[in-house]
Structure formats: structure tokens, C-alpha cells
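Note that one protein chain is taken out, while the other chains of the complex remain in position.
Up next, subunit A:
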Amino acid sequence: MSPSSSSNALPQSVYNPRRHVGIHAERISDVSSTEYPGHYPNEDHSWNLDVFKQNLQVKVQRLSQRSIEFDLVGVDASIANAFRRILIAEVPTLAIEHVYVWNNTSVIHDEILAHRLGLVPLNADPALMEYRTPTGINAQPNDRNTLVFQLKVECSRAPRGSGKEYINDEVKSGDLVWVPQGEQGSVFADKPPAPTNKNIVLAKLRPGQEIDMELHATKNVGKEHAKWSPVATASYRLHPLIVLNPEKPIPPHLAQKFASCFSPGVVKIGDHGEVRVLIDERGMRNDSVSREVLRHEEFAGCVELKRIRDWFIFSVESEGPYEPERMLPEAIKIMREKLSSIRTAAEALLSGGNEGGDIPPSRTEGADVEMADS
């Protein structure tokens, strides 16, 4: 199992079999890390910040307006998964929760329109808002916990020659009008709350029909309802690793076929006088691990497919108020809050206090909300 010497794009350590998850035709091997990740019998792997720092790598690979792809290397799956879970379910956002219907003469029913409105991602910084609570000052809507939007659309026939048949025949998310309440006008002055996407069709109207609603957006987390999830999706995959067997090279006449078993750009066919199959170490990360190569008998034993257990290629599509690059720090912040609340609880338990069972609120603002299931 010697690495290909021609390219050194990947660190040598990726070829350490301890970091490998085996991809076979009908099963996946070595899925789990040990019970103590990174520890092995008769070896010293005591936790060391410097070593951890050295191994830990976070590198942004691709960044666009709404999505980010970054590598997280050197942590256990549980940590990476915790970030993924927090991104989906625990990073707060604002979403429309209460809809007051003054008039709705469209064909779409009130509840369904309200449901659709709730799913519209809003671009309003949740950090500036507080959670609604069942009791206390935030039990009632106020300018600290509720954003108010207005949806007032009336459809009519377009004048002749305007090229359109109707005016306002499609109600879109862009028709939501933010109505600042109290201090909100100044708080949100630099970035007034609005839907992130103005082209979501909410309802269709015909002349004479109108919709007049008041919408109250509140802050909450994706665990409560998917509409508060800040991401379209947040997930990761393990870095693929393709290892050629030097003992059994790919026959040159099968090189093209071999290349077609992988995603484009993974296999390079070198042509130094003779056809030689090489794996592009940079391109490897783009392989879709379709296992196509394992299906062909002629390649049996030529290649081993693996994935690197602690190399997580994260892909996060942000749909809410956060810029994609802000997503991970936000998740880390929430994780730290959770950790600190566990720490305080554990310390309270250790100190043997008779109030040891009392776990302090998980969020430092003291605005811990667990709303009743809706």
C-alpha cells in the first residue's frame, strides 16, 4: 500500500489505515472509530492540545452567496455530526409564526397560505431578537420578540396593451412588507428584514380576489419546526480515497474504461511513452464513490476504495439570515453554550449540592425557550 509518488497533494498521513473506512462492493468496513477515538492499546494518545491543533484543519473549499463547502479534518465523527445537527436544528432564525387573516378571497385556504408563509426564509438577524416565552415579559408580542409583516395584495385586470392579462396574479414573497414596530426601525436600520428570496410564489389570484394579512415572525430553532432551520441542508461526506495496487496495474487498453468508472477528473491517464493510469489526488475529493469499478471483474484487485474517517467535506446551504461562512462559527457558539451548561450542571453535581439536579438554562441570555409542540 504505497502512495503514488508522482503527486503529493495529499499529506502522507491519509494513507494511514487507521484513518480508513473500507468501501467494498456490498458492504462498508471499519465504520466506527474505537470507543475512545484516536486511542489504541499500548500506545500513548493522551489528549494534547498541540497535537490536536496540528491535526485539526478547517479549510474553505468553495464559497458562494448561499452555500459553502469546507473541509473539517482531524475530529471524530461525533464532533462533526454535532455541528451538522446544530446547523440543522439549533441555530435560531426568524420565521412567520402567527398569521392574522383580515381578508382572503383567493382559492388557497387560510391555513395552507399560512403554512406557506411560515416556510418563507426571512433575512433578519436573529441575534437582535429574543425568544417568545410562555411566561414573563416575552409571553406577549413586543418589539423585542416579534417582527410584523403585512401582506396586502389585490388582483385586477391589466389595462389593454400592457402585455399582461392581470396585475398581481401571483402573490410572491417579495410582496411581504415589513412594518417596523417600536425600536425596530433603528435596530434593523442597516438591514431591514425581508424574505431572502423575493420570487417564491405564495398564492395565485384572479381579478377581484385579494389577500390582506398581518404576519408575525418570531425567533425559534429548527428542532421546533423545519421553517426555523437556517439551512436548506447541512451535511458532510467523508473524503474519498482511491488506492491503486502497484502489484496489479491497470492494463493500458482498459484505461479509458477504468477512468469512466470514476467521476470526471479523478483518474488521469498519463502518457509517458506508455499509457499509465494515475489517480489525481486533488481530483479524488470530487469522486462520487459510485463503486462502479468494483462491478467489473477485470479491475478486481487493481484498486481499493476507501474513505478517510476524519476528513469531513462539509456542504452547507444557507437559506436564512446567515452568510454561509457564518454558519459554522454560529454552530460552534451554540455548542459552546451547551457545553458550558453541561459543565455548570456537572460542577453542581460534583459539589454535591442538594440542588444538583437543577440544570441551568442552556442559553446564556436566559431566554431558554422550549415551546409546546405545535
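Observations
Basically, a contact is a pair of C-beta atoms (placed from the backbone, for glycine too) under 8 Å apart; a residue touches a chain by one contact, two chains touch by 3 or more; residues count from 1.
What we mean here is this: contacts and distances are computed from a predicted model.
Chain not shown in the complex: UniProt lists it as "Beta and beta-prime subunits of DNA dependent RNA-polymerase", one of "Beta and beta-prime subunits of DNA dependent RNA-polymerase", "Trafficking protein particle complex subunit", "DNA sliding clamp PCNA" or "Protein-serine/threonine kinase".
Interface note: of A:33, A:55, A:245 or A:341, the residue touching the hidden chain in the full complex is A:33. Although one chain is not drawn, the whole complex shows that of A:56, A:128, A:187 or A:289 it is A:289 that touches it. Across the entire complex, the residue among A:101, A:128, A:167 or A:349 in touch with the chain not shown is A:101. The residue touching the chain not shown here, chosen from A:55, A:235 or A:344, is A:235. The missing chain, though absent from the display, is touched by one residue of A:66, A:85 or A:157; that residue is A:85. Residues 21, 23, 26-29, 31-33, 77-78, 80-82, 84-85, 88-89, 101, 104, 107, 109-112, 115, 119, 222-223, 225-227, 229, 233-238, 263, 288-292, 295, 307, 315 are the ones on subunit A that touch the missing chain.
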